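Before I ask anything, here is the structure I am working with.
Excluded from the complex is one protein chain; the other protein chains are retained at their positions.
Chain naming follows the written order as A, B, C and D, and within any one chain the residues start at number 1.
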Amino acid sequence: MVNDKESQKIVDIIQNFARQSSLFVLAYGTGCGAIEIPPTMTSRYDAERFGIRGAATPRQADVLLITGYLATKSLKRVIRAYEQMQNPKYIIGFGSCTINGGMYWDSYNTINRLDMYIPVDVYINGCMPRPEAVIAGFAKLQKLIQAGKADGWDRYQKNLEFYRGNQKKIIHNWVMPDYNW
Amino acid sequence: MVADPILYVALPLLTAFLLPIIGKINKELIRIVPGLLFAFLVYNSIALFSKVSATHTPIIVEIAGWAPPIGINLVYSSFTGFIATIISVLALLVWAYSYKFKKLEFDNSLKYFVLLMLVTAGSIGVILTGDLFNQFVFLEIVALSSYPLVAFYRGRNGAEASFKYLLVGGFASLSILLGIVLIYSQLGTLNMADIAAHIDEMPRNIKIVSFTLLFLGFAIEAEMFPLNGWAPDTYSQAPGPIGAVFAGMTAKAGIYALIRMIYTIFDFSGAFEILLIMGVITLVVSEGIALRQENLKRMLAYSSLGQMGLLMIAFGINTKTAVIAGMLILFNHAVIKSLLFLSSSFLVYNSKDKLIKDAYGMGKKLPLTAILFGIGAFAIVGLPPFSGFWGKLYLLMASADANLLGLIALILAVSVIEIVYYFRVVNGVYFKKSKTEIEVHKPRWNASLAMIILAAAIIVVGIYPNIIYDYLVNAADTLLDKASYISHVLPNLASN
Amino acid sequence: MSNIIIILAIFGWAILTYIAFRLNKTLGNIFVGLIAVALPVYYFTYVPEDYSFQVMGLTLQFGFTSFSSLFAILVVILGALTLLYSIPYMNKKDRLGWFYLNFLFSIGGMLGILMSKDFVSLFIFWEIMTWSSYLIVIFSGKKVNKVGVKYMVYSAIGAYAMLMAIVLINKWSGTTNISHFFETFADYSNGAKILSSLLLLTAFAVKSALMPLHVWAPNAYTNSPMSYTSLFSGALSKMGIYGMALVAIMLYTNTGMKFFGEALAWLGAITAVLATFWAVFQTDIRKLLAYSSIGQLGYIAVGLGIGTELGVMAALFLALLHGLFKGILFMAAGAIEYRTGKTDFSELRGLIWKMPVTFFSALVAIIALAGMPPLSGLISKWLIYEALLSSEHYFLIILIFLSSTAAFLYCFHFLYGVFLGQREDDIEDVKEAPALMLVPMVLMSFGLLALGTFPGLIFKHISSSMSYLGFNDVTWEMSVLTNEWGNKIYLTHLNTMFMVVFAVFFVIITLVARKKTRRVGTKDIANAGEPILAEDNYHFSQDFYKPFWRVISPVMKYRIETFYNSFANGIGEFFQFFRRVYTGNGQTYALYVVIFLTILFIVGATLI
Amino acid sequence: MTEELMQQILKISFYGASLALILIGLYGVLTKKNLIKILLSMAIAESGLNLLFVAIGYIMNGTAPIFSTAVLDENNQLLETVTMVDPIPQALVLTAIVIGLGVTAVGLALVIRLYKHHNTINIDEIRNLKW
Partner (left out) sequence: MDIWKLLLTGSVTTVLAFVVGMLYMGLRRKITARVQNRVGPPIYQNFLDVMKLWSKKSSINHGFMQHVAPLWMIATSITTLMFIPILNNGSTFFTNLTFEGDLIMLLYLMVVGSLGMALGAGQTGNPNSAIGVTRGLTQMVGFEIPWVMALVALMIQHRTTTVAGLLDVQVQSGTWLMLSSPFAFIAALLAIPGMFRYSPFDIVGAPAELASGPISEFGGKYLGTMMTNGAIFAFVKLTLFVDIFMGGASNLGFLLLKTFALYMFPVLWGLVSPRFRTEQAVRFFWGWPVFFGVLGLIQAAI
């Protein structure tokens, strides 16, 4: 039955529906974008309507939210948190800084392109993006999940060497355990 | 071979005087002859004691053929015989222990053995004699030979202890003699049985005065608090084996004299209470003081005083059970305390101050001695299956029969104190590390044998006390039956 | 004759073992193994026969009663298992002969206590047991005075209380026969009743570490080798329970002196609560288990104190059970100590990876201790609560519940602190304990499991032994518990249900995403993205229950131990002062003589 | 009458003297600090005691208690009886004196030893062994 493609498809649809309507967010408050998370979650914009709620630890989380510029020092933590999340897992890049470095484009200690290091599923641009934009980003992610296209976790595994190479360029003293699946 | 109570006294005295002459023949004989003598005394005891306990009648010896009350007599009953046996066996063991004892230099061993024989003769004499003045003389023999023994090592402290003993002992002899004089002035007789038979004829005042004086004198010898200031000093300064002699012989002689006076000679019922109360005070004070002693020998000495307190309590209760308990404690004290003194003197053999901490770490260096000391400690606090337990049990049973609940609690509380200080020492001997390096002196085989025999006696009696129980009952009966004592000593008086 | 022979044989064998160890270590170990096997075999096959003889005018009588044979089973089984366990555990140590000599002497002493039919022989064996256990407590040579002498002193206080009771009983009833004493107890005067029972109770309370007299226990349990502590806490302390059961039931319940029973129950409950609280804050596994033992013995005292049928049942069942699970736990602690050399929580962690069998034995024991289904602990707890409920002890039950809830705290502390948590590299060399150490633990774990579902196996014995105490011989079903109000628990249903659901979900959870389920190291944790370096360890071991300590510290500040110590010091100081009587001046002594003479004159003239 | 009175006076004076000696001895033992003086006091007390003992046995006009040939008449009847003092106290006193002598001798020997070690014979300063 499992091998049956049709039924597998149905199962996939149901599972993807569950995935997209229940997003546990690990908000990684790296930069100024963290200030936009509280209004998004609380009464004014109430992201919980869409099943989006905070998760306390990476183990329970589905979405890693990189809120703003990522210092090279923080990259290690982000990678660590990302690798501890359970598949399937998604990353939302938050603000211009994650796309091209933004106003920190020439800073010596800020990375410019986030998706060189970890697979980003959705970018939300703006400096900073308003909560409306954040919710729009989540909606986009939900659509991708439902369509089965939010496959950053898969890419990460398949292109691990590429990502590792990039990561190790930034992080010189690499003391982290290997990604073990 | 002959066996006669007179030999107990006569032979050691004779040998003591002959020993210097014998020594001229062969110096080795100085050490051997006392052993032969003590062996003979043991044989004498066994022969006589089996006879007495078979017939249940005491053996009365009239010295020089003069019948009492005029002549001096020796009474070998199952009570006196029991103590005499203990003393003679102890004397033999002390001899075995002291044979080639390193600290007794060859020249000194003559003096030592002479004094030892005199003490033995004196102690047994005190116990066997039926004459009050004779008892005084024997006590003085004991005392006079004890003084040099205490100061035997010629150190400053030995002399000091000896002098204190002499001072207080002088009081004792004065007091006893005065008491005897008073009795003689009233009754004109010195025979105990005779005095006992005629004690009613004495005026009450003089009776009280003479009783008090005799009580004081004997109590000093029996180490009653507060008259025992000399005792810890002498115990701690005398040579090792002499501690055993003091605990096992001289103290026994003192307590015997006290008991005989209270039980047989006088008819004061209050005397028992005084003995009881003083026993309690002696027990509590001595054991309490022993609690924080730093000197091993002094600790054993205070413990010994405590045991004497127990003895006084036992004989102060004045029931048959109590007397049996007293006899048991007497036996235990003689055996166990001797073992403790004998073994402890090897534990602190080369130590100057005989401190407890000098004995630390001896468990490894002197395993046999240490275990014997441990057995002694276990036995003296009354743990079964060692013999100390039965004495304590019987004493408690006697106290219970006499409705002395507080006394039971007190004795037991004191036993707890005993446990504390004895077990500290045993633990220290086995587990603490010695801070100072003291050269170890191993006991010779004969010394070990003496101690092992004592330990074996403790264990055997502890496991199977029935082997002495019948003798104890006989002894108790004998002591309590005043009338039969008088009638045996003075058959004429009874027929009148 | 065969009764006393078993004890003499043990004593004799002890001496032989000692000699064997002096000759050759292997020979000695063979001797130990032989007695460990022979003891249960002989005990369960021989035909009991009474024996008596006269010593010192006292009659000593021996013979098992149905009640004491219940405890004898525990002693024999636990004794044999701890002996087996000792062989590898003690193998590295010196003076083994001495150790086993005392070990066997204490086993013999315990059996002697159980077969004594009169107080004097009871006392003799009691003391033999005490000093042999004392010698093992100080066996390690550490803290000999602080711990050993303290143990001996408290034991002596207890034993001497018993001795006092014995001589009083001997005086009142003319015999020291135990059953005669109980039969005639009703005829005693009130003072005699109170005095004798108080004394006996004190005696037994010391051994079973009831609250004001428990001070020796934690240190003594900690200081002796763990293989002996299993026996110490599991069986030796039960001798106190044995005596207490006799006293409590025979005296208080049967003669209507319920007040004492109540007092005993309250003492037991307070013991249970306070000891459990103390156990919660221990940082040494041995100490934790020691306090836990005290707490468990408190429960037993509660059961005995209320004295109803269920209560006594609970007490006896728990007494046996405690022997099993505390035996396992102390053995586990010993195994840990044997392999790592550490016993402090701050130094231990993650041993489940290296010692899984030990862990699962300990887990079984802990579940039983905590009273959770599906193990036998639940039954003992249930019996106690039902007994308290049906005898309407409103507040005792709350205390007991408080204690047993707080017990979860230390249960978790033990399991987590030792076996769980982050692994450290320093345990890489640690191996599972030797097989001979595991076998006793595993055997006892199976015992606990079996009793958890089929308590009827042992209820049969308990209820027949309770008929000796004067209760009706109630037949209990194999796995159904019934309380006095007719409410029932079907243990088979409960346990099967639990197991089945557990198994079903185990299959489900294991199969779902089976291939993608990975096991990662304990340092791979969600730590705010921060990787844990090899030299770091985030194991939680300090101030484990700090908040709880903040809550209850006002109560815990006051310790009876402080009072005892100052009392003992006071005695010492008093006599230290008194020592000055012996001034060392001969003249003073002469003065004493004169003063004494004067006083004697006065006393003599007035009194005589 | 006078004889009886004499006897009473004599007895009282004997007793009084011996008691005084004993008390003097006691006083000396308890107050003197010199070891030799203490020993001497003890000897004095002992003498007093011996005196008392003899005095008790003394009978007025008695002769020494020595057996001599009896004075008999022709019928072998005792012709006259001679009053003897009680012999036993005298015998005992002899023993007591010997004992006292021994004690004093040992005591003096000890004093010499003590002086050698302590360089003093003040009893207050010889207190090494205490408590």
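Here is the rule we go by: contacts are C-beta pairs under 8 Å (C-beta built on N, C-alpha and C of every residue); 3 or more make two chains touch, one makes a residue touch a chain.
It should be emphasised that the depicted structure is a prediction, and the values quoted were computed from it without experimental measurement.
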Contact set (omitted chain vs shown chains) is A, C
Of C:Ile397, C:Leu469 or C:Ala590, the residue in touch with the unshown chain: C:Ile397
Touching the hidden chain in the complete assembly: which of C:Leu420, C:Val474, C:Met556 or C:Val581 does that? C:Leu420
Touching the hidden chain in the complete assembly: which of C:Leu23, C:Ala435, C:Val551 or C:Leu607 does that? C:Val551
Of the residues A:Gln8, A:Ser21 or A:Asn109, which one touches the chain left out of the display? A:Ser21
Contacts of subunit A with the missing chain: which residues? 14-15, 17-19, 21-22, 24, 42-43, 46, 48-51, 53-54, 56-57, 59-60, 62, 85-88, 181
For subunit C, which residues touch the unseen chain? 350, 352-353, 363, 367, 370-373, 378, 381-382, 385-386, 389, 392, 394-395, 397-398, 401-402, 405-406, 408-409, 411-413, 415-416, 420-423, 483, 485, 487-490, 493-494, 497-498, 501-502, 505-506, 508-510, 512-513, 516-528, 538-540, 544-545, 547-548, 550-551
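As a working rule, only the chains that are shown with their structure count from here on.
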Any chance you could name the chains that touch subunit C and subunit D both? B
Could you tell me which pair, B-C or A-C, is linked by more C-beta pairs in contact? B-C
Roughly how far is subunit A from subunit C, going centre to centre by Cα mean, in whole Å? 58
Could you give the separation in Å between the centres of subunit B and subunit C, each centre being the mean of its C-alpha atoms? 44
Going through subunit B residue by residue, note those that touch at least 2 other chains and give them in order. 163-164, 167, 171, 232-233, 289
Multi-partner residues of subunit D (each touching 2 or more other chains): 29, 38, 126-129, 131
The answer for subunit C against subunit A in the complex is residues 516, 518, 520-521, 523-524, 526, 528-531, 533
In the complex with subunit D, residue positions of subunit C that touch it: 579-580, 582-587, 590-591, 594
Touch list for subunit A against partner subunit C, complex: 28, 57-59, 76-81, 84, 87, 175-177, 180-181
